Each structure stands twice: as C-alpha cells, then as structure tokens.
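Shown here: the complex without one of its protein chains, the others still in place.
Moving on, here comes chain A:
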Amino acid sequence: METTTSASYPLQDRSSTARRKQKDVLAVSPQTNFILNGLFIIYGCLCLLPILLVISVSFSDEKSIALHGYKLIPLKFSLSAYKYLWFDIHSILTAYGISILTTVAGTAAGLIMTALFAYPLSRKDFHFRGIFSFFIFFTMIFSGGLVPWYLMYANVLQMKDTLLALIVPGLLMNAFYVIIMRTFFQTTIHPSIIESATMEGASEGRILVQIIAPLSLPVFATIGLFYSLGYWNGWYNSLIFINNDEIINLQYMMYKVLMNLQFLLANAQAGSGPSSTEIANLPNESVRMAMCIVGTGPMVFAYPFFQKYFVKGLTVGAVKG
C-alpha cells in the first residue's frame, strides 16, 4: 500500500501542473470576461441605485427636491433634515436602545435554547430522539395561523405593549436553526468524544458547555447571526402587539415615519423642540429619507463583516429532518 502511494506522488504532481494549464483552457476568453464584468457592474449599480438615491435625498435641500424631484447627486447640499431629526434625538436613541436590547437578549436566549434542543437530538443514543425530532419538525410544516397565535400572546399571556412581545412571539426559537445546529453537531463531533467524556464522569451539561460548544463555534456564530438579524430587522411583532408609543423599536419607528411623518415631531418635547413655524417648514421628503439612513446606516456598515459568516452558514450542508 505504502509503496503505491509514494509511487503515485510524481504522477499527482504532473497532473496538478497539467491542471493549472487546463484551468486557463477552462476560463472564458478575455472578451467574454470583459462583457460579463460589464453586465455585472450594470446590474450591481441597479441594485444599489435606490440605496444611493435615499442617501442623496437625505442630504438634499428641500426646495431643490420640490422643484426637481429626487436626484442621485444632491443639487444643493443641506444637512437640515438631520437637524430636524436632532429635535427628536430622544425618541431615536430610545428606539436604538430597544432594538439593541431585544436583539442582544433575544439572540442570547435563542442561541441557548437552540443549543439545548439541538444537542439531545444529535445524540444517536438518546432514547427519545425520534419523538422530539418529530415534535420540532411538525411545527415547520403545520401552523395554527395568525389568529390563535395572536390570541395566545395577546389574551392568554397578556404580552401586548411589553418588551417581551418583541422578543418571545415567533422569534425566540427557530426550528430550522435547531436542525442546522443538530446536523452540525452530528457531522463534526465524533460520538467517541462524548463517550469518553461520559466514561470520565462528565455530566451532560458539562459535555455540552466544555466539549461541544468550543468545537462548534462556527455554527454558534452563524446561528447567532441569523437570530440577531431577525431581531434587528424585526417590525412584525411591533405591528401586531405594540399599540403605545413607549415601546417603539428602530424598524417600527422607521415604519411609522414612512407612513406618517408627523409621528416624528409628535414626540418632541415642548420648549426644546421645534417651533410651530419650524414644523410648518418641515423638510418632508429629506427628513423621511434621513430617518431611513439613521435607522439603517450602522447595519450596512456591519454588512461586510457578517456577510462572510452568513454565506458559510448557508452552505453548512444538508439540512435533513
């Protein structure tokens, strides 16, 4: 056996140089490459166009918008929209605080619950594995619909207008993520590791925390990212469960401003807030777009950092029930 492997080394070497040459044959011609790049650049610009437009409008002078409409480059640069938002800095910071709080708390709780559910399901020697796999799987293919779900949280658990309504309903544990994590545990952690730890007298909790978790950091990062994205971008729970103006997260604030601009100034305190003439001259269009930038900006800056993990997570592999 060993002789054959060593004998095959030079062969393999030759084939890999051949492959390098072949790679050039496989690649498209420079002309085609040029055209393809051109197509992607055009499509990419079209993808980014609305985003650039919103940024530009937020920095535009209101009068020039009224005369010429939205432009990709501000005809007349102005920061007045952001100055108006400054009047409402208190509500904006509160909205940020609520979004950050629910994202951190929800992601932490969700990750813990997901790991605690995924680990037993990944254990082939767990006697009730089948029952609980089905128990979580069935929730993926059948649901009772919005009405009983709403009644459960609004009437039975009385969660309306509470912070919990932004964390618990629907978002806290995702069956799909549990199955991704279970698959990861099953494929990357050899049962013999768990077996030997049990022999040494480690408890199940210790095995999960001290052996499984450190070996599974990539999947924890990815699933954590999925959860935090869901919480950060969440507005659906607010739409359904929040009726007072005290618990408004960032997305819901943006939603309210888009639907009705007056929402912004309704909360500004008298005295420190804008005068009535200032309200009358409110730069409608640019303030609205500035609100979008203030609410989304930080997310977009973080995008290059988490995109890589997200792609890795998507390609974790088979997600079989």
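The rule is short, and it goes like this: a residue touches a chain if its C-beta (ideal position, glycine included) is under 8 Å from a C-beta of that chain, and two chains touch if they have at least 3 such contacts; residues count from 1.
The working rule: contacts and distances are computed from a predicted model.
**Student:** Refer to UniProt and select, among "Putative ABC transport system ATP-binding protein", "Pyridoxal 5'-phosphate synthase subunit PdxT", "Carbohydrate ABC transporter membrane protein 1 (CUT1 family)" or "PhnE_1 protein", the name of the complex member that is left out.
**Tutor:** "Carbohydrate ABC transporter membrane protein 1 (CUT1 family)"
**Student:** Which chain A residues touch the hidden chain?
**Tutor:** Residues of chain A in contact with the hidden chain: 19, 22-23, 25-28, 30, 32-33, 36-37, 39-41, 43-44, 47-51, 53-54, 57, 65-66, 68-72, 112-114, 116-117, 119-120, 123, 126-128, 132, 135-137, 139, 141-152, 155, 157, 168-170, 172-173, 175, 178, 203-205, 208, 229, 232-236, 239-240, 251-252, 254-255, 258-259, 285, 288-289, 292, 295-296, 299-300, 303-304, 307, 310-311, 314-315, 318, 320-321.
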